[in-house]
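Every protein chain of the complex appears in place save one, which is left out.
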Amino acid sequence: MYPIWFQKRPLFTVLSALTIFLLFFSVSAFAQDNSQIDTTIAVDTTLAEIRIVPPSSVEVSDVGNDAGGSIDIHWQLSPEDQNGGPVISYSVLRAESVDGTLGDFTEIGSVPAGASTYADGNTVDGLKYVYKVAATAASGAVFESGDSIPVSSSAQWFDMRRINVFVGVLLVAGFIVYYIRQAKAGKELFIRKIAGLDAVDEAVGRATEMGKKIFYVPGTQDMDNVQTIAGVTILGRVAEMAAQYETWLEVPVSRSLVLVTAKEMVKEAYSKAGRPDAYHEDQVHYLTDDQFGYAAGVDGMVVREKPATIFYMGAFYAESLILAETGNSIGAIQIAGTGMPSQLPFFVAACDYTLIGEELFAASAYLSREPKQLGSLKGQDMGKAVILIALIVGLLLETFGIWNFSTLFSVIE
Amino acid sequence: MEHFAIWVAAFLTMGIISFLYKDNAWYKLSEAIFVGISAGYWFVTLFWDNIYGKFWVGRGDDAMLYIGAFLGLLMLMRLVPKVGWISRWPLAFIVGATAGFYLINYFSSNVMRQVEDTIMPLLGTDYSATTYDMIGNIVIAVGTFSGLVYFFFSKEHKGVFGGTAKVGIFFLMITFGASFGYTVMSRMSLLIGRLDFLFGDWLGMIK
Amino acid sequence: MNARMKEILVVAVLTVFCAIMYWGKVDGWMTGFQFSFGLSMTVVILIAVSLLVILYLTLRGKLIGRRVVFLYVGISVTLPFFMSLSQEIKISPEVQTLYEGIAELPPGSVVLTAFDYDPPSAPELQPMAESFFRYCFNNDLKVVVIGLWPQGPQQANIAIEKILLDEAIAAKNLQYGIDYVNLGFQTGNEFVIQRMGSDFKSMFPTDYTGTPYNDLPLVRNIKNFSNIDYGFNLSAGYPGTVEWVQVAVDRYGLKMGAGNTAVQAPQCYPYIRSGQLVGILGGMNGAAEFELMTGTVGKGTKFMLSQSFAHMIVIAFIIIGNVAYFRGGRKQKL
Partner (left out) sequence: MRREIPLLITGIVGVVFVIQYFIPHWPFNRMNAWFSDWFSIVQACAIWLGALNLIKISIQKIAKKKKDWIYSVVILVFFLLITILGFAEGEEFREPGTGFTWLYEFVYTPLSSTMFAILAFFVASASYRAFRARNLEATLLLAAAFFVMLGRVPIGDVISGFMPQGAQLSNLATWIMTFPQTAGQRAIMIGIALGIVSTSLRIILGIERSHLGGGD
C-alpha cells in the first residue's frame, strides 16, 4: 500500500518532508518587502486661519508574519500636535497606483491627535498603494503630508515570531523519534514503577474471582480530546485482559464518536486475545451526550449491578465525583486516570489508585511494554530534562542579572 | 401554566434530591426523563446549529463545507454493515487534525508560556523583591521543578532524584488540596442556588 | 407502621407543607421568614453542639452514616437563608486587580464579554454577570456579548434585562445596538475565538435576533480583538477561560479578566501570575467580593453566610472522619 521508501522508514520520511517544507518557507519568509521613505511636502495651507505644519515622514510597510491584506502606516506628528494644540485628528488617505499612475485619494480612516500609526487592514495583496496623512484642525481645515512611496501587502510563508515554538517542537519530536528508533533496535528502556498500572491486573483478576462485571468509563469528552484517545487506548489493554479472564467488561460512553471507536477497540482486543466469540455488541453502549444525564445513567448502573472493578480513564469534569463516590460506596476497586487537575483530588481521595496527569499518557506504554511506546515515553522524558535544565540555567542567569533568558520561551509578540 | 411549570420544575428537582435518601422510583423517573430529554436536546441542537446553521444555510460560497458534509455522510455509513469500515476515514481525519492542533496549542501555551513565567529573577530585577515575593518566587521555582521531576518516568526515584520527586509530590498534593477546597466552594454555591430556587422562587419563604 | 408507610407519610406531609407555602406566596399572606439575631445564634449553637455530640459518639466508636452527613449539609445551607447575621467580606488581590483593570477604562471603551456557561453554573456566575454589567452601564462602557456555550447568550440576556430595571441605569436610556449588543452563540469552541482574531463578522454575521452585523452601530467598526479594550470571560468549563487565554490573549494580545466557577479557578491562577489574565473572580465568593467593590448587594453577598456554614460543616466532617480513622486503628472503612 505505502510507497517502498515510506514502508522502510516511515518516521524518517515524514519528519524529513516536514523539515524540508518548513525550511523552504522560512527561507521565503526573509523575502518580504519592507519599504519606507521620507517625504515631506507641505501642501494646501493657504486658506487656513491657523497654519499647521502637516505630519511628515510617512512610512509604510507590509504587516509582517500575516496572511496579507494589511499595511502599517507610521508618521511623525505635526509639531503643533500638543495637548490643547490646534490638531484634533489625523485622517489617512490612500490611492491605488497602477503602473506608476496614481488614482484618486480616498480617506480610509482617522485617528485622534497624538496617534502616529494606523493599520490599514483592507488591502488587496499585490496591488500597489500610496498613502498620505492629513492633520485636521479644529476649524476643519486640512493639512496634508506628502505621498508615501508605493507599497503592496503580501502574505508570508513563515511566521518568524514563532520560530522558538518551531525549534521546541522539532526538538521534542526529534527526541521522541530518536528513542523510538533506539527502542526498535532492541535497546532496553527503563520505566519506573507506576502503582496504579501495576494494579490493573489485580483489579481485573478480582472481578473474575467474584464473578462480577468490570466497568470502564473512558471520560465524558469527545474524540477530539487527546485524553479520550489515551483512555480508549488503555481500554484496549483492559479489554484484552478481560477477554483472557472471560470477565464481562461493560463500557458506557457519552459520545457517539467514542462509541464507534470504543466498539472497534474492544472487538479488536477480543480477537487479539483469541476470544472473538466472547465479544458482544452491547458491551459498549451509548447513554447520552449530556454530562449529568450520563453520570446519572452510570450511577444507576453501578448501584444496580455492583461491578467489582471500575476504571475511569480520560477527560472528566464535575461528574468525576459522583462516579467515584458511588463506586466507592459499593466497595468496587477503582482505578482512575485523568489530566484534569480540578478533578484529580476526588479521584485521589475516592479511588484506590490514580494516574496523575502525565501518567495517564504513559499508561499505554507501561501496559503494553511495546518498544515504540516506551521509546516515545523516553523521548518525552528527554523533553522534560531539557525543560529542567532550562529552568536551572534560566533562573541562575536571570537572578544574577546576566541575561533575560525567559525571552527564549516568549510566545506573544 | 405558570403554576404548572414551576411545580414540574420543583417535582423534578426533588426527584433528583430524593436519591440522597436512596435509589427510588421517583429518582429513577426523574433520571429517565433526564436521559431522554438531554439526549434529545443535544440531538436537536446539533442538528439545527451544525447541520442546518453551518452547512445548509451557512455554507455561503465556501465549497470547503461540502468536504465536511461528505465526511459526515461517510460517518453515517456505519449504519450499513457492509460498508461500515468506511466510517474510519472521517474518524481518522478528526483524530489527525486534533492531534496536530493540540500538539501545537499545548506546546505553545502550556510548555513555552509556563516555562517562560517560571524563569524569573528570584530576587526581583536589581534585587528589588520584597521578602514576601522572594519566598514566593523561590517556592514557585522549586515547586515547578520538583513537580516535573516527579513526572520523570525513565529513571528510578531514588537518592537525590527521588528526594526531589518527593518534594514534587508534596507540591502536587497541596495543589490538589487547594483544588479540593475550591471545588467544595463551587458545589456548595450550586446547592445554594438550587435551594434558593426551592425555598425562594418556588415557595417564597426567603425574605 | 412499616418503612414503606413512613416514607409515604413523609412525602405526604412535605407535599401539604409545600402546597400551603405556595398558596401563601401566591395569595400574599406569607412573605417569607427571618430569624431574629437571638434565634439565629441559638440555631448556630444547636448545630455546633450536635456536631460535638457526633464527635463524642465517634470517639465512643459509634459511626454515623452518609445520610446524616447529607442532612447536615442540607440544614447548614438552608437555615442561613433565614438568619440575620452579618460578616465582613475581604477583597482578595486577584479581585482587586481585576477591578482596577476595568476601572481604568475610559468611558466609551468597548468591553467584550464571553458567556461560556449554562444554567447549572448560574448560581456562581450570574451574580458576577449582573454586577459586571451594572458597573459597565453605570460607567458608560460599551458591552459586546458573545457565547461559546449555546445557553450563554440567554444567560446574558437575563442579566441585562434585570440590570436595565435599576433606576440609575434606566435613567440613562441605553439603546440596544449602540450601548450593548448580544451577538449570540456560535459553534466551534476555540476555533471561534481564533477566527474572531481575524474577523468578528465572519463568525457572527448577525446578532442573536438576526440583525445583520453591519446594521449594529456599536460593532460595525469592530473588526477583531484590536478594537476591543477589555475582555471578560465567564466560564464554567470547556470551552472557557483556558481557551480564551490560549487564543485571544496569547495570539492576539487581548487584555482580559475572567470570572470562573470555583472549580475552574485554581487552573487559572498560573495565568494571573504570568500576566495573561489581569485578575479573576473565583466562585460565589469572588462574586461577593466584586459586588462589594462595585458597591452593590446581590446574591453573591446574600448567600455568603450559607457558604461559610457549608464550609464549616465540611471541615467538621473531615475532622470527624479522621477521628474515626485514627480511633479505629487506621483501618476504619466508613
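Which chain is which? They are A, B and C, in the order written, and residues in each are numbered from 1.
Rule of thumb we're sticking to: a contact is a pair of C-beta atoms (placed from the backbone, for glycine too) under 8 Å apart; a residue touches a chain by one contact, two chains touch by 3 or more.
All figures in this text were calculated on a predicted structure; none of them were measured in a lab.
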| item | value |
| --- | --- |
| Shown chains that the omitted chain touches within the full complex | A, B, C |
| Of B:M120, B:L191 or B:M205, the one touching the omitted chain in the full complex | B:L191 |
| Selected from B:M75, B:A129 or B:L203 as touching the chain missing from the view | B:M75 |
| Absent-chain contact - pick from A:V53, A:I108 or A:A155 | A:A155 |
| Selected residue (touches chain absent from view) among A:L77, A:V151 or A:I176 | A:I176 |
| Residues of chain C (touch criterion as defined above) contacting the omitted chain | 66, 69-70, 72-74, 77, 87-90, 92-94, 118-122, 187-189, 191-192, 194-195, 198, 202, 266-267, 269-270, 272-273, 282-283, 285, 304, 307-315, 317-318, 320-322, 325-326, 330, 334 |
| Missing-chain contacts mapped onto chain A | 1-2, 10-11, 14, 17-18, 21-22, 25, 65-68, 155-159, 162, 165-166, 169, 172-173, 176-177, 180, 222-224, 226, 229-230, 232-233, 236, 255-257, 259-261, 264-265, 267-269, 271-272, 282, 285-293, 295-296, 304, 318, 321-322, 324-325, 328, 339, 341, 344-346, 348-350, 356-358, 360-362, 364, 368, 372-373, 376-377, 379-380, 383-384, 387 |
| Absent chain, residues of chain B that touch it | 5-6, 8-10, 12-13, 16-17, 19-20, 28-52, 54-55, 62, 64-65, 67-69, 71-73, 75-76, 78-79, 85, 88-104, 106-111, 114-115, 117-118, 135-136, 139-144, 146-148, 150-151, 168-185, 187-188, 190-191, 193-195, 197 |
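Heads up, the rule we're going with is that only the chains that are shown with their structure count from here on.
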| item | value |
| --- | --- |
| Which of A-B and A-C has more C-beta pairs touching across its chains | A-B |
| Chain ID, smallest distance between chain and overall C-alpha centroids | B |
| Euclidean distance of C-alpha centroids - chain A vs chain B, Å | 16 |
| Chain centre separation (chain A, chain C; CA means) in Å | 29 |
| Sequence positions of chain C contacting 2 or more other chains | 120, 250, 263, 266 |
| Residues of chain B whose C-beta touches two or more other chains | 108-109, 113, 116-117, 175, 179, 182-183, 187 |
| Footprint of chain B on chain C - complex, ascending | 18, 21-22, 24-26, 30-34, 67, 70, 73-74, 77-78, 81-82, 120-124, 150, 185, 187, 190, 245-246, 250, 261-263, 265-266, 270, 273-276, 282-285, 299, 303, 306-307, 310-311, 314 |
| Chain B partner contacts - residues on chain A that touch it in the complex | 162, 164-165, 168-169, 172, 189-192, 194, 223-226, 229, 257, 260-261, 264, 287-290, 292-293, 296-297, 300, 303-304, 321, 341-342, 344-346, 348-349, 356-359, 362, 377-378, 380-381, 384-385, 387-388, 390-392, 394-395, 398-399, 401, 405-411 |
| Contact set on chain A toward chain C in their complex | 67, 119, 121, 221, 292, 317-318, 329, 341-342, 411-413 |
